[in-house]
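One structure below.
For this view, one protein chain was removed and the others were kept in their places.
Should a chain be cited, it is by its letter among A, B, C, D and E, assigned in written order, with residues numbered from 1 in that chain.
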């Protein structure tokens, strides 16, 4: 796995002000993990945060989005744990 | 007081998705009452909903905004009651 | 319903105290409505709003006690206050009947609040000429 | 702190059950972390998250009982679960000591959850190598 | 009285939409006219093939499918929100009519959000 400086964990829908704030501070070397409501960002075409994107598969499946998703690597809860230990730093939005 | 068709009562900050939704459905003959966090819209310059705007004075005062506010008529809780009985219909956003 | 005449209000509170401003705005509105001669059909607590009916809140002494203030207002003006049973059971708010039914260790409903079904809300919307919702602001 | 080695996690939950998904995501994460050999320093409930420690929730029988599931997880794994006292008192969550101190009619804290001050959170941030916050999603 | 229940919050992440649905079903159970409008991120309620086992919740898709049985008059989805979230007749549950929120809102005497 490529090194991650800051892992941004986002659980808000794309319209939420904190989601917009998160997207605006991503930097090269960071990664974005979408959980809960935030996986809906992958249903919106225009999402390109410019950093590696991960998404929690159980949350995608709940929302009928697991199949055919592009632009994100799917992880389960174990994979989420690995991301949090692999990253140098976390921000929970 | 001019007749009011629908009184839209909004209590969300200007960034909130429901605030944006409210602003987008206002029609001629409606009025907008800003309460709680929504009075912050009056600190943002660009607000012009195109209908009469009322704002709850105690909420403005709490947020340091009571003096010098333009573009809205101030009401107290009694005035809020009057608006709700004067309007033909209410929507609480 | 004629505008500007006397009205019978139903207030629905969905925001919790000490988390949203909803219970405070609703109480100030309720006092102002009665002062103008209007009546309150009932107050209905829904969703997170059911926490307003908790008998166990102990806010800092320099902050208002919203459940106590609401309870006093309801008693003084003989206004029914009803917490939705489905919202309440999920969120840990029960009276002694529900305590027994679900074999829970205690009950925590503040009098004069009652627990009842959504039918109370439906009835209220039919009985009153104005229904006002006090939601959380964020 | 070296990446990819074993970590000691602190989980902070600020979203309430039956209102947000936070307690469910946190529990799934906690189980996965232990399964990988990591440790949990403690779980800290803050803000609306303190409702997770209620002993009086009675959700519909076909919905998960999040407080009960969390309590069992904490017991089984000897992980301390702490609800912030200031958040808890405002929101009507008390143990027997607070019940007596504030002369309240009942207590409703679910074992093994404890009530303590924010110092527990400060200590946890110092003692653990990863602090993860589970907030409400809206 | 005709009620429009508006669901503008996404499924599974919060309980507000679920509780709005309960309100709609209650009105219908008392023979009151009620219509559902999904808008904003709330339109994600309408996507087919929801599999919420992994987040230990009940299927809201299944829950919503009971609406006609209960007597809910119609289910509308806001057109702009559907477009934003890529919802089309192909991936949306059956029985949903597309509408514009601003045209729909004036038609009801009582409008409610669940939270």
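The rule we apply is simple: a residue touches a chain if its C-beta (ideal position, glycine included) is under 8 Å from a C-beta of that chain, and two chains touch if they have at least 3 such contacts.
Just so you know, these numbers come straight off a predicted model, no measurement behind them.
Enquirer: Shown chains touched by the missing chain?
Expert: Those shown chains that the absent chain touches are A, B, C, D.
Enquirer: For the chain left out of this view, which of B:1, B:20 or B:61 touches it?
Expert: Among B:1, B:20 or B:61, only B:61 touches the chain that is not shown.
Enquirer: For subunit C, which residues reach the chain that was dropped from this view?
Expert: 18-21, 24-25, 28, 62-64, 136-138
Enquirer: Even though one chain is hidden, which residues of subunit A still touch it in the full complex?
Expert: Looking at subunit A, the ones touching the missing chain are residues 5-6, 17-18, 21, 24-25, 27, 89-93.
Enquirer: Residue by residue, what part of subunit D touches the chain that was omitted?
Expert: 12, 14-15, 46-48, 86-87, 90, 117-119, 121-123, 125-126, 131, 133, 135-136
Just so we're on the same page, only the chains that are shown with their structure count from here on.
Enquirer: Going by the touch criterion stated earlier, list every chain that contacts subunit B and also contacts subunit E.
Expert: Neighbours common to subunit B and subunit E are A, C.
Enquirer: How short can a path of touching chains from subunit D to subunit E be, counted in steps?
Expert: Tracing touching chains, the least step count from subunit D to subunit E comes to 1.
Enquirer: Got the subunit C residues that touch at least 2 other chains?
Expert: In subunit C, 47-48, 86, 90, 131, 133, 135 touch at least two other chains.
Enquirer: Got the subunit B residues that touch at least 2 other chains?
Expert: As it turns out, subunit B has residues touching two or more other chains at 13, 16-17, 90, 92-93.
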